[in-house]
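First the structure, which I've put down as structure tokens, then a few questions once you've had a look.
Rest of the complex left out; these chains stay put.
Letters are used for the chains, namely A, B, C and D, taken in the order the chains are written, and counting of residues starts over at 1 for each.
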Amino acid sequence: AGTVMAQSISDIDGKGKITIGVLTGIPPYDTVDSSGNTDGFLVDLARDVAQNLKVQLELVPVNNASRAAALESGRVDMLIAHMTATPERAKLFLMTNPYGAYDMRFVAKKSMALTKIDDLANKRVSVPKGSTQDVAVSNLGVEGLEVVRFDDDALAMQALISGQVDATAAVATVADDVIRKRNLADLEVKTEVPLFTLYWSMAVRKDATQLHQWLNNFIYYEEVSGRLGALHEKWVGVPIPGGKLPTF
Amino acid sequence: MAYQMHFGPVLDRAPEFVDGTINTILLSGQGIVIGLAIGLAVAIIRVEGPRWLDQIAVAYIEIIRNTPLLVQVFLFFFGLPYIGLRLSADTSAIIAISFNLGAYSAEIFRAGFLAIPKSQIEAGLALGLTRLQTIRYVVIVPALKVVFPALTGQLTLTLLGSSVVCAISANELTLAASKVESLTFRSLETFLVAGAIYVTLTFVFRFTYWLISLWLFHRKDPARFQIAGALPHGQERVEA
Amino acid sequence: MIQSFGFSSLPILLHGALWTLILSASTFVAAGIFSLIFALLRVLGPRPVRLLIAGYIELVQATPLLILLFLAYYGLSFLGYYFPPLAAAVISLTLYATAFLADIWRGCIEAIPKQQWEAADALAMSTPQKLRYVILPQAFRISLGPTVGFLVQIVKNTSVTALISFVELTRAGQLLNNMTFQPFEVFLTVAAMYFIICYPLSYYSEYLQGGKRARSST
Amino acid sequence: MPAVQLNNIKKCYGALCVLDGINLSVEPRDVVAVIGQSGSGKSTMLRCINGLEQIQGGSIDIVGHRIEPGTHSLRSLRKEVGMVFQSYNLFPHLNVAENIMLAPRVVKNVPKQEAWETAQMVLKQVGLADKVGAYPDELSGGQQQRVAIARSLAMKPKVMLFDEVTSALDPQLTGEVLKTIAELAAAGMTMILVTHEMGFARQVANRTVFMYKGQIWEEGRSEDLFAAPKTPELRSFIAPNLK
């Protein structure tokens, strides 16, 4: 073991390898084969990063709760982990320009009226622990809303399906997929109350400015070359929501 | 070391830790009380009960002891709704912990019962006590004394094991720690603090068990007993 | 993509179960080596070493595996040591298992009567010879039952490595659940698989301990 | 009416019948000594009388209760029949007073105050009034055995059964316990006592029963039986004790 923290492109070149943490276990963005290996949108992106840097790729699966620690500790060189660039996170990591997005929506029973945020008063809403939904829903400021946290998106959704919560904050595409395939006729994605559209950034450590700049460039090129859209279509079946990706 | 520790932001979240700690105490406390009750009942069934009931008890014990608590927690929380039983995360957690401890403590209690000579039980019966009264007054305390170290060891495992129920969002210390971690991104510091709290809790619980053992097994001072007991017979003492 | 739980899902779980076995076996071997050393030092070592080991055992036994795993996995990274998940998982589990196994084995060594040591002493045997030929063979017999019993705990405890996304049986179950949204079926199958792995071990452990009791009573 | 009447009782373990048609009648205030070789069934008979063992045939009438094969609820019977064992069987976690008060309190619901007074009384009876707060392991074997007798007495039994209560004791301690039993006999308690102390049987028991291979082989007034044993088995059994 024991490699130095790679901070610059030449560090990575020197190692001949880049270690990327990717979020796993969120169909349809990814899937697991019978040997437990993940493949999916984020994995393909990570492959492209390594390929363009002309180094080998080491993938490290992470979850919402562990991804920050993985990056901070040097366990990984960068994260492609559905991370949204909040100002708070930006204080700790360098966040790249977004490489994708999803529409975050509330999912709930058809019978539950949800046309405005205040309808969530005194309701239990499940979110993945430490995720952007967690932060967003926790900060809604609705009276009596209880946030119930789970290890990942699937368990949060599962809590709704088994009736343990009244609603969940989920990715619209994922939720649609689940509702259709599992025949959950009594559930629906509540479109009247858009939670938000979340854009995902890659993250590197604070002092890895060179890598950060390179990744911005990489994302720009992947988008304009149509590669990014193609990958999203391949895994999710629809284009990236929200049209042209923002930059900052 | 490249990494600089910053406990400040983590310690600012002290209320969350306090909450989590209280919840962990409540959760494992309830789990322990219910679990021990289950364990005692199952042990009595195993020693005294009819054969068919004994076999059910054995099946229960073996299933629990040979599957991980985490999986049991999942089954109680996500599985039971499918047979129409919807329990909150906290309730599911308490039930899962109780059933888990029940299986382990049943075997411990049983070992204690078997360590009590049969002649003690016969002495109880010969005095006209029922079997249950015999167990209650003659068997339990000496049996408990035999197995007390094993039992408290198991209770410590239960306290620490309660950390896995954060997987179903039951409110307890590890969940609180995850929350703090996601808010502060100071993972190492957060889990160091949580670890320290668990270690402290463990020692506090052990101290409590020690106090309980004093109360249960410590002999009353014979001299004091005589005075207290003889109190209504003041005249007798004067006479003597 | 969302799928249904069925026979096609079994390979994922079986693969996870295989990793659970590999993880358990590696942990057992590593913890076994350390535990033997620790148990011996705990009995025979100089006082500071004995205290140090006792402290380690107390501390680790008072910390949840989950927290320990997290601290070991990321803590080591913070110190600049990066291990692949399997190695990291084995290291953390070993840290944990050693604290219990060393304690079990110490008890077994201490269960050998002092007179056995003295008899070996009087025969001019050196300390390693006493251990090798007189004490450890006897301690080994006593320890067999509890050790196999603890193996069951190791197998079950590997489930927490799901937290660091190590795909063993429990994590495989979680991933499968994410794909199928059929938790009851998935986790019941997972539980059954653990049972199939653990029950024979439990049974054997009980047999070993029961067998011993039967022998000593005759 | 006899206090205890055994009518042709049988007790078998599988094919082996360790009690094979026992008839015995014990009048109130009788003291019956039961003697016989090891394995002849003495303990088993006693255990059948207060229902610790199920019988397979015959019946037992005892202070107004009847035990037959299959009889189960024996608690009301046991309230009136005391039993003292060879191995004392005091409860180690309770002190002397608690040992004695337990059964009256939980079985008979005697108020605490009354149970306490009874305890003191029976302890005085066995000569251990000063040990009321001691724990069993702080007492000698003989003292423990006398506490066990006191514990039985506290239930105010109509009949008492003693199973070789002195065989675990050395000669000096044996003396203490036998003295206690002799006093009980003098006070008119109905008793059946299995014993290996021939001298004691002869002096204290008005009747003696000799068991042999699961049967009552010979019985009669103690003086007669010891002075003129009729069967060769009894003769050879008591021979070494007489010289």
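In the analysis below, contacts are C-beta pairs under 8 Å (C-beta built on N, C-alpha and C of every residue); 3 or more make two chains touch, one makes a residue touch a chain.
These numbers were taken from a predicted model, which means no experiment stands behind them.
Peer 1: How would the full complex read if you wrote each label with its copy number?
Peer 2: A x1, B x1, C x1, D x2
As a convention for this text, only the chains that are shown with their structure count from here on.
Peer 1: Between chain pairs B-D and A-C, which one is joined by a greater number of C-beta pairs in contact?
Peer 2: Contact tally favours A-C.
Peer 1: Report the inter-chain centroid distance for chain B and chain D in whole angstrom, where each centroid is the mean of the CA atoms.
Peer 2: Result: the chain centres lie 43 Å from each other.
Peer 1: For chain B, write out the residues touching at least two other chains, lowest number first.
Peer 2: 2-3, 78, 82, 187-188
Peer 1: Spell out, as numbers or ranges, the residues of chain A touching 2 or more other chains.
Peer 2: Answer for chain A, listing residues that touch two or more other chains: 5, 65-66, 69, 72-74, 151, 155, 158, 162.
Peer 1: Return all touching chain pairs.
Peer 2: Going through each pair of chains, those in contact are A-B, A-C, B-C, B-D.
Peer 1: Which chain D residues qualify as touching chain B in the complex?
Peer 2: 50, 52, 75-76, 78-79, 82-83, 85, 87, 89-93, 95, 97, 102-103, 106-108, 113, 116, 120, 132-135, 138, 151-152, 155
Peer 1: Residues of chain B touching chain D in their complex?
Peer 2: Checking each residue of chain B against chain D gives 119-120, 122-130, 133, 137-138, 141-142, 145, 217, 219-226, 229, 232-233.
Peer 1: Under the definition above, what is the set of chain C residues touching chain B in their complex?
Peer 2: 59, 61-68, 70-71, 74-75, 78-80, 152, 156-157, 159-160, 162, 170, 173, 183-184, 187-188, 190-191, 194-195, 198-199, 202
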